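One protein chain omitted, others in place.
Here is chain A:
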Amino acid sequence: MKRMIVTCVALSAILSLMAQAPKTTPGQQSKIRGKKVYEQYCLACHQVDGGGVPHLNPPLKKTSFIIGDKTKLIDVILKGMQSSVPIDDEYYSNNMPPHNFLKDQEIADVLTFIRNNFGNKAKAVTIAEVKAVRAKQP
């Protein structure tokens, strides 16, 4: 609860800052939008802290997908994941549905958000990168 209040306060602070001084970088703006996408489409499974659900839904904390190759990461969002292959040596029973209904912008935003949250630190994902991967989908 405390954490939620703190994040809420932090978020509204950021939002009001944005309103007053539109000085946030495009990367920061993408993260803020990405948080919204995360809450609507990913949080139920990957959880508010990105910790996932033990043995069911994987965490989004420093997994090889999150901090690794962007193409593979974008692919997971577009196609979902229904493999039975362990992720960093751990099995996860659930299925991830495809999220190809999200716009390029939304996918870039949510991936930029998770790559710079939950203890992750990795480069932003751009709309152009999402477009390129989507173009290769069958």
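The working rule: a contact is a pair of C-beta atoms (placed from the backbone, for glycine too) under 8 Å apart; a residue touches a chain by one contact, two chains touch by 3 or more; residues count from 1.
Convention: contacts and distances are computed from a predicted model.
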Checklist outcome for this item: By UniProt, of "Respiratory nitrate reductase subunit gamma", "Glucose/arabinose dehydrogenase", "Sarcosine oxidase subunit delta" or "ATP-binding cassette domain-containing protein", the chain left out is "Glucose/arabinose dehydrogenase"
Checklist outcome for this item: Those residues of chain A that touch the unshown chain are 1, 3-4, 41, 43-45, 47-49, 51-57, 59, 80, 82, 84, 93-98, 101
